[in-house]
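Shown here: the complex without one of its protein chains, the others still in place.
On to subunit A.
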């Protein structure tokens, strides 16, 4: 194997002050421009509820909400998200002693096993419900397919989400 043709100049970009609003709280960080939102949350803010499963937008474990819209936090840079309302799994519940209805439904339906994809599944489900596109069970399956669960809890995940949707529309 020959070495790469374009020898890159080894230099680091300067750090920037970035203000992120996460779960209603503003935090100032010194970050590289290439720090992903996911790494900012996990490595700089100790918000480890958001998971890294692939770092390529292929598994959905890092799903968070940006102004209520679901997004793979590994696929966006922290520096791009100033001024946005970022909600992670840690900020979903109305109070620290309560659970979001989806969190409770996931427990009730045993919609997880190892738990690693779970925060992403729940954030994704919140985002999906905000989109208002779900009409059938098949819609849930389709629209939740960006979140891989290797333990195979899919049927329970669908049951949990369906229960919450039905309660909301009842």
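Simple rule for what comes next: a residue touches a chain if its C-beta (ideal position, glycine included) is under 8 Å from a C-beta of that chain, and two chains touch if they have at least 3 such contacts; residues count from 1.
Criterion: contacts and distances are computed from a predicted model.
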{"item": "Listed names \"Carboxyltransferase domain-containing protein\", \"ABC transporter domain-containing protein\", \"NADH-quinone oxidoreductase subunit K\" or \"Xanthine dehydrogenase family protein molybdopterin-binding subunit\", with the criterion being the UniProt name of the chain not displayed", "value": "\"Xanthine dehydrogenase family protein molybdopterin-binding subunit\""}
{"item": "Contacting the left-out chain in the complete assembly, out of A:22, A:122 or A:165", "value": "A:122"}
{"item": "Hidden partner interface residues of subunit A, rising order", "value": "1-4, 7-8, 10-12, 32, 34-35, 39, 42-43, 46-56, 58-59, 61, 88-90, 93, 99, 103-104, 106-108, 110, 112-119, 122, 140-142, 144-158"}
